[in-house]
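Heads up, one of the protein chains got dropped from this complex, but the rest are sitting where they should.
Order as written gives the chain letters A, B and C; numbering starts at 1 within each chain.
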Amino acid sequence: MDAAVESVRVERATKASRVFAVLAALALAALISLPWWGDAGDMRLIAEMAYYVALAQLWNLLAGYAGLVSVGQQAYVGLGGYMLFYLTGVWNMNVYAAALIAGPFAGLVAIPVSFAVFRLRGAYFAIGTWVVSEVFALLASLIAVLGAGSGLSLTVPILQEISTHRDTRDAILYLMTLGASLFVTGIVYLLLRSRHGLALTAIRDSEPASASLGVNTFGTKFIIYIATATCTGLIGALIFLQKLRISPEAGFSINDWTVVVIFMVVIGGIGTIEGPFIGMLIFIFLREWLADYGTYYLILLGLIAIVIMLKAPSGIWGWVIQRYDLQLFPVGRRLVLRPLEKAAKR
Amino acid sequence: MTLLLRTRDLSAFYGDFQALFAINVDIEEGETVAVIGANGAGKTTFLRTIAGALPTAPQAVLFAGQPIGGKTAHDIVRLGIAMVPEGRRLFPSLTVEENLLLGTHSERKGPWSLKRVYELFPRLRELRHLPAPSLSGGQQQMAAIGRALMSNPRLLLCDELSLGLAPVVIRDIYQCLGAITAEGTTAVLVEQDINRALDASARFYCFQEGRLALTAPTKNFDRAALTAAYFGL
Amino acid sequence: MTVLLKLENVCKFYGALKAVDDINVEVESGEALAVIGPNGAGKTTLFNLISGDVAATKGRIAFEGADVTAKAPHARCRLGIGRSYQIPHPFANMSVFENLLVGAIFGGGVTERESYLRCSDVLKLTGLYDKANVPARTLTLLQRKRLEMARALALRPKLLLLDEIAGGLTEHECAELVRTIKDIHAQGTTIVWIEHIVHALLSVASRLIVMNFGQLLAQGVPREVMANARVREVYMGIPVS
Partner (left out) sequence: MQWINILVQGSLLGGFYALFAIGLSMSFGIMRLVNIAHGDFIVLSAYVGMIAVDATGLNPFLSLIIVMPAMFLLGYALQRGLLNFTLSGGLLPPLLVTFGISVIIQNGLLQGFGAYDHRLKEGAIETASLHLPGGFDVGVFPLLVFAVAVASIGSLQVLFYWTRLGRAFRAVSDDADTAELMGIDNRKLYAVAFGIAMVFTAIAGILFGIRTIFDPAAGPIRLILAFEAVIIGGLGSLWGTLIGGMVLGIAQEIGAALNPNWQILAGHVAFLALLIMRPSGLFPRTRD
């Protein structure tokens, strides 16, 4: 029996993924060492790229795998940000502890929200999530202790808690954001590699068939919704820790935290881990390239997203997969085939 | 007699699933022809392909000598092919009369008008202001036939007229169909109820698994051959 | 013989349409049951009721003596009900092997490592071993039909529901598939099979039921049922030779 079990082998990594893992490790080492050789501007840009990748991975998990097309993820970005400012400013909590609590808090809020929005399907679900985030924005603008319409700022003592030196502080904030983004991407990757990833991918491809094979589709979607809210809250806290200020418009901005994120995912390739990276790079590239011309980069991004959706709906990486069967993040499983005996083949 | 409909190596696909394989059919003007076969044999697909609801090669379907395989469904109706779809498919939010009037969107002139359809199906005149779903199955089938006639077709495609109807209602429907074809309208009848289809037609084509298995006149054919073609036995 | 599946007065109504109307059926353990009936007779709805894809309007469904009427599809699957769909629903972007893993892990309730061997065996049984690592979207229709069946087999079902698994196949392909289904049945799996290709059905099934207008028209030994005059009339409209 043991021999038989041994005889069935399954491979996870591919040649491309091994090469990529080495390159990614090198790139990561470079990014971690950035504070020692880059300037504050570099760190700000990379940190921004890092949190956008995380948001894109999360939205992709939600919409690309679990089929939950939410346009209200800004609710959890804002919640995370507000929680950080509230806990540090009003409760005098340690800034690291506050950042860690902000995520689970967003996840907690997502539970009652899910009871409401999970009653809705398709477009209704999308609009419902958006309205919920508008409700949060309006509540934030009404609550005095959250600074009402004008919002909250991080005070100097809180910042000095991180470090009294500005350069050190920038480096710590940068590394925190990088770490959080790595954490989120890692979680998404490990999740998709696990048996739960198998279930999610199955749900993405056919929901009724997954249920008929024993996958608890509702339970899986519910957990994914709560988990993405938690991670989105954490990223939200770190975004506004960088920005030092939060207001209802900035915290709960659909354009900043959901629309451009959706564009990134769709352009890069929905339903892939590689896609969000590609989409983010295109977004950042357009913005930096057209930085002197106002918001034309957003118009261009919108146009690209429309063209991709109509002409190549699986996105850039989806096109690459179809052509070259390339996997940089090996979530798949390959059965190592052995020649069959003649008798078994019939 | 002139050839009205000719298919040459007609194939049809749902995605990458091939539903029809090289079907060759010739139908003369004025004929009534039955298409029979078991479930999944491709009968409905055949009608839908001729009506333009499924794409095929332009030369695969010739209507009055003109290649129509590549045309859209709404263009094909305008050329004179009307469909009575399986399950009637009346528009539920329209009244009976509005459903009939929808047939005029093909903008074809000819003998059929509201008045004539009501003469053929007097019951529909009484029910004309009711919403379509409130009709019985047989009345809905009459409305669906009337709607197709309103486009003054040269070729009438009828998909499973008897589906879900009581035998007495089916008899009535087929009587009316006889009246329609007697005026020279060519008809293709897809049916699972073989006896009914064979009674109403002069020739039949039997489909099996997407292929043409047998064709014969309805008088004096080999029943054993039909059974074999039908079940693929 | 023990009763594996029992339907008592099961109904499914869509408004005025009685898709399944007061059906009583028992399936015995180890049996192979064939279901036939004209288009729209309610055969697929019957499967959907058994697998839990649609909820019964009335009636009771018991599996191994336990009431499963209110259970979700995934829960029924975990009890041992596997099914295929008439129109294949492959997980198009996953490999064939991964398609099977979903059934083995979530429906079969084993760990991922334990399921590898099982999936490998099912792939061999269903003739998909060579295709294990290709994306399911690249399969031909026959292979997709086989995948439907293989995926359901990977969960080691006690009851396997096959919905027109042979539809749209060539004669040769159909014969091959019938052989596989015979093998599966021989290994002890109970099978309920909807099909229009009667000769294929009859080469496997020991009992036949005929549905019409959502109701049970006849049931019994296949040759006798097929000889039944009402069945001939309803199903074909003419006498079967």
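By definition in this document, a contact is a pair of C-beta atoms (placed from the backbone, for glycine too) under 8 Å apart; a residue touches a chain by one contact, two chains touch by 3 or more.
All values reported here derive from a predicted model rather than from experimental measurement.
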Visible contact partners (per top-of-document touch definition) of the missing chain: A, B
Options B:28, B:98 or B:172, residue touching the unrepresented chain: B:98
Selected from A:10, A:154 or A:305 as touching the chain missing from the view: A:305
Considering the complete complex, identify which of A:259, A:281 or A:337 is in touch with the unshown chain. A:259
Write down which of B:4, B:38 or B:51 is the residue touching the left-out chain. B:51
Considering the whole complex, which of A:19, A:40, A:97 or A:120 touches the chain not shown? A:120
Interface with the undisplayed chain - residues on chain B: 51-53, 72-74, 77-78, 83, 85, 89, 91-94, 98, 101-103, 105-107, 133, 147, 151
Note that chain A touches the chain not displayed via residues 63, 69, 71, 116, 119-120, 122-124, 126-128, 130-132, 134-135, 138-139, 141-142, 254-255, 259, 262-263, 266, 270, 294-296, 298-299, 301-303, 305-306, 309-310, 313
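Following the convention adopted for this analysis, only the chains that are shown with their structure count from here on.
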Report the pair of chains linked by the most C-beta pairs in contact. A-C
Reported most central chain by Cα centroids is C
Considering only mean CA positions as chain centres, point out the chain farthest from chain A. B
At what distance in angstrom does the C-alpha mean of chain C lie from that of chain A? 40
In the complex, go through chain B and note every residue touching chain C. 16-19, 38-40, 160, 163-164, 192-197, 209-210, 223-224, 226-227, 230-233
Chain C residues touching chain A in their complex are 51-53, 72-75, 77-78, 82-83, 85, 89-95, 97-99, 101-103, 105-109, 112, 116-117, 119-120, 123-124, 129-130, 132-133, 151-152, 154-155, 179
What residues of chain A sit close enough to touch chain C in their complex? 4-5, 8, 10, 195, 198-199, 201-202, 204-206, 208-218, 271, 332-335, 337, 340, 344, 346
